[in-house]
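Shown here: the complex without one of its protein chains, the others still in place.
Entry: chain A
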Amino acid sequence: MITATISLNKDTLNVLREQDVVVFRNRVKEYAVKIKMGLVNQTKLITAASELVRNMLRYANGGQIIIEVVSRGRDNGIRLTFKDEGPGIPDIKLALTDGYSTGKSLGLGLPGTKRLVNEFDIKSEVGKGTRITIIKWANG
């Protein structure tokens, strides 16, 4: 379901190296605190963000992230958009399956992220790149 949202505040970050991850996580934290997101939701959001930024670095050599405060009625939330120009994901359904990994890892990142956030949208085109958008509502 697509929720009508208004973007209130926006920030763009390029993530190209591992060191950028900590900076990015801190920025997400600042945003979440600003909209008074509870600690558990903050933790879920930052963990989800961390998974996605790691994937971006690992499989697509980095990319760009947009951090936004969005609002829906009375509730505010954080929307994160991860854009990369990597190899893309040939089978999204498979990639969203627990335990599926082409990187000899646990294969938890994408399915776990989906569980941790309120809204999850993924678009990917082989040879072009991947774009993943997540939203966590402050009271969601």
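By our rule, contacts are C-beta pairs under 8 Å (C-beta built on N, C-alpha and C of every residue); 3 or more make two chains touch, one makes a residue touch a chain; residues count from 1.
The definition used in the following text is that contacts and distances are computed from a predicted model.
UniProt lists the omitted chain of the complex under the protein name "STAS domain-containing protein" (options: "STAS domain-containing protein", "Twin transmembrane helix small protein", "Sulfide:quinone oxidoreductase, mitochondrial" or "Phenylalanine--tRNA ligase alpha subunit").
Within the complete assembly, A:115 is the residue of A:10, A:36, A:115 or A:128 that touches the hidden chain.
When the whole complex is considered, the residue among A:25, A:72 or A:123 that touches the unshown chain is A:25. Mapped onto chain A, contacts with the missing chain fall at residues 18-19, 21-22, 25, 39-40, 42-44, 46-47, 50-51, 54, 98, 105-106, 108-109, 111-113, 115-116.
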